[in-house]
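The complex appears here without one of its protein chains, the remainder shown in place.
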Amino acid sequence: MLASTLISILVVSSIAAALAAVLVVSERFIANYGPCKIIINEERELTVQGGKPLLSVLTAEKIFIPSACGGRGTCGLCKVKVLEGAGAILPTEEPYLSKEERAAQVRLSCQVKVKNDLRIQIPRELFSIREYVTRCTKIRDLTHDIKLFRFQLVEPTTMDYIPGQYIQLQTPAYEKSPAPVYRAYSIASDPAEKGIIDLIIRLVPNGICTTYCFNHLKEGDEMRLNGPYGSFHLSDTQAPVVFIAGGSGMAPIKCILHHMKNTQNQREAVYFFGANVVREMFMVEEMRQFESDLANFRFVPVIAKPQEGETWSGETGLVTQAVQRDVKNGVPYEAYLCGSPGMIDASIKVLNELGITNDRVFYDKFA
Amino acid sequence: MKQGPDEQQLDVSLRASTLVAGGFMGDDLRSVTEVIDADAGELFRLGMTLKELASRMQEITDKAAPAQGLWVEIAPGREAQVDETRGSSPCPWRHQGRYFKRITTVRRKDSDEVLRWSDLGMHMIARHGFFEGKGSMFRLEPADLVKMLF
Partner (left out) sequence: MNLSAEIGEAFVVFVAAIFTQNILLAYFLGLCPFIGVSREIKAAFGLGLAVIFVLTVTTSLNWVAYHLVLVPLGLEYFRFILFIVIIAAFVQFVEMAVERYSPFLYQQLGVFLPLITVNCAIFGAALFMVIRDYSFLVTIGHAFGSGVGWFLAIMAMAGIRQKLATDRIPRGLQGPGITLILAGLMALGFIGFAGVLQGR
């Protein structure tokens, strides 16, 4: 009786154990992809352990591909050209790749698993992107829903950026967001002040990052960011400039103005800043300071509808209407825009009507 | 109830906070399809179709957008405003297309009632019949929507 019980237990347990062993062994052989070679831009070669998504492999090698969702396949920003070795497009990638992109062999690097040797192509600018550990050293209220955040670069201590570029700020996991996410913000600080990065952030209802920055972030807290990204910058010409930006869109313009002052740029420039009501105006003193520091700069704040009780003697109406009134001959101008897609589209229409062609209009849509 | 992998994926996407803080389901414990079915029934009871509702919402957004943040009257006693922030997000249902972070707010001039929707929210109502889970900040009750917009 006892013997048969023991034998039966032994037999069934050994069968189960044998099956488990088969699974473990087969996992080692089947799921183990061995070392894989990745050739980047035909010039750089990496050898990595296979099995991981391409995005995390590249990040581990300090090559930062833009991503807002941390590799979970929900933002569609981590696009990389994979010329060889990627296999068929996965259903999880399809929604984010247009027909032209698929033809050009663009893939979502967070969905492509490194299973064999790959040949990929990455835009050159991405190589100068680093991840920075920073400390928040100042939080300053600008309006009821916009704040200026100053971050001191701790490691590495300096960032080489072109005025107009942006960084991706990492929001850590907190009650409203179980995993870190990244959001893009333009650099607003003076490039001559090395070692700090200023960001102008506007509170968005239910925004993951802005809610964190406004409600949880304190001076002294550590934050991570990576960058610099973006191709928005002042051109090398001497053409007169029209800046149009409202709200947090002022950030890259302010950075460019600092740069113009630092390099004693003599170009004529006018900045149209649009806001709905007077209390949404900010940094007016800084802009007036630029008017006296720069050779030929005018700051034109435009209030859409001044409310009762607010005193306002400047321009009123939509910012695009103010541009129309002010700019007499648009042809020689270059325009730099920063703001929401709607504002940019409306501005481009007005600028075209004034004679500024699209090749002279530059903007950072952050789309 | 067992869900297919696509539906599981959708459920995870909607509950995760990767696009919007708190996700799209709020504290609703029902599955996505239950939420959609329940709201569809509600809409039927109100005598409204998704198509009519969605096109009215789009009409209001299109009317208020050129004003770039100013209030525009869209019906007697109702005004709307469109506010934009930078960035765009994809739809949790994973198909082509990105939706800009544009929020349309509609209010009654004679009371405090306010309704808000984002471009993405409007798309999810129009195309997927999804009004968001109860407890989600941007959830729109079909009854409230119909009352305010028509």
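As written, the chains take the letters A and B, and residue 1 is the first residue of each chain.
Keep in mind that, in the parts below, a contact is a pair of C-beta atoms (placed from the backbone, for glycine too) under 8 Å apart; a residue touches a chain by one contact, two chains touch by 3 or more.
As the structure is a prediction and not an experimental result, all values here were calculated from the model.
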Missing-chain contact among A:26, A:41 or A:237 belongs to A:26
Which one, B:34, B:59, B:113 or B:144, makes contact with the chain that was left out? B:34
Please pick, from A:15, A:83, A:284 or A:331, the residue that touches the omitted chain in the full complex. A:15
Missing-chain contacts on chain B, rising order, are 1-7, 33-34, 37-38, 41, 44
In the full complex, chain A touches the hidden chain through residues 4, 7-8, 11-12, 15-16, 19-20, 22-23, 26-27, 30-31, 87-88, 90-91, 115
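We adopt the following convention: only the chains that are shown with their structure count from here on.
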Centroid from C-alpha atoms only, then distance chain A to chain B, rounded to Å. What do you get? 26
Which residues of chain A touch chain B in the complex? 69-70, 72, 74-76, 92, 94-96, 98, 176-179, 181, 183-184, 202, 204-208, 211, 248-249, 274, 276, 304-305, 318-320, 339-343, 346, 365-367
Which stretch or stretches of chain B touch chain A in the complex? 13, 16-22, 65-70, 82, 84-92, 94-98, 100-103, 116, 137-138
